[in-house]
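Only one protein chain is missing; all other protein chains are in place.
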Amino acid sequence: MADAVKTRLAELGLTLPVSAAPVANYVPFHVVDGWVYTSGQLPMTDKGLSCTGRLGADVDVATGVEAAKLAALQVIAKLNDATEGNLDRIEKIVRVDVFVASAIDFFDQPTIGNGASDLFVAAFGDAGRHTRNAVGVAVLPRNAPVEVAVIAKLKA
Amino acid sequence: MADAVKTRLAELGLTLPVSAAPVANYVPFHVVDGWVYTSGQLPMTDKGLSCTGRLGADVDVATGVEAAKLAALQVIAKLNDATEGNLDRIEKIVRVDVFVASAIDFFDQPTIGNGASDLFVAAFGDAGRHTRNAVGVAVLPRNAPVEVAVIAKLKA
Partner (left out) sequence: MADAVKTRLAELGLTLPVSAAPVANYVPFHVVDGWVYTSGQLPMTDKGLSCTGRLGADVDVATGVEAAKLAALQVIAKLNDATEGNLDRIEKIVRVDVFVASAIDFFDQPTIGNGASDLFVAAFGDAGRHTRNAVGVAVLPRNAPVEVAVIAKLKA
């Protein structure tokens, strides 16, 4: 039976992707004392990265926003694993880190970050409203345009 | 009535700024289980960003230190909101993240970071002593020179 989060995702035409495996020696998530930490997620699809390159150079804003959304969808897949398939157990998405691979004259990381943030809010409602760091880094693993990680709290 | 933190800020000639609104779809802070997370703050004044550009390129060290201080003051304004106006409820500033927009030959992020760190210690005393990450990023939202975020713990 779908939880409310998956129902909302379905209404948006989205399904959880096959959870991407870590690309190195780390784990996709940890649950400790009711806190969930996810590793940084890239915009992986079943065909690999949705795009590569940097904002302001190789990747335009619309493509970057979509990439951030796909990275956030990978985060939600990890949260789904962390909650054993019941995303309604998420009390709050507390912190979202958004790293945007950026040319030095690209200043619109907030818009790119909203690709992730808007999905969290659409999927989780109030529980998806979060604090955020969004910064423009030089380059990301595999030349990905964006990486997104989350700290969330489970219901007691 | 002013708490001890605001009294110390006043002695430094500082008052809490009007709390800057988020520039995108996120919230300024969360309080969860006694932990306060703030979103990344830019050096906003009532006239907008105090300066723009990168350290080692457009922004000199003294200006960067002042910008970090102003970003930290925005963080304190968020902590003030999170504590409903009583900053004495902060037990400890646990972690400070400092992102410094940097040319690739600018290596003095620690000095820029101290613009924020020194203010936290001056304002909160021992409770303001913190762990820190300070890194040189390619670029920041709105071409800001520095972004500062905090994780703090409230008194029980």
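Some notes on this structure:
Each chain carries a letter (A and B) given by its place in the written order, and its residues are counted from 1.
Rule of thumb we're sticking to: contacts are C-beta pairs under 8 Å (C-beta built on N, C-alpha and C of every residue); 3 or more make two chains touch, one makes a residue touch a chain.
Note that the coordinates shown come from a computational prediction; the quantities given were computed from them, not determined experimentally.
If you put the hidden chain back, the residue from B:G53, B:G113 or B:P141 that touches it is B:G113.
Residues touching the missing chain, restricted to subunit B, are 34, 91-92, 94-96, 102-111, 113-114, 117-118, 121, 129-138, 151, 153 (touch as defined at the top).
Mapped onto subunit A, the footprint of the missing chain covers residues 22-30, 32-33, 35, 37-40, 54, 97, 99, 101, 137-143, 147, 149.
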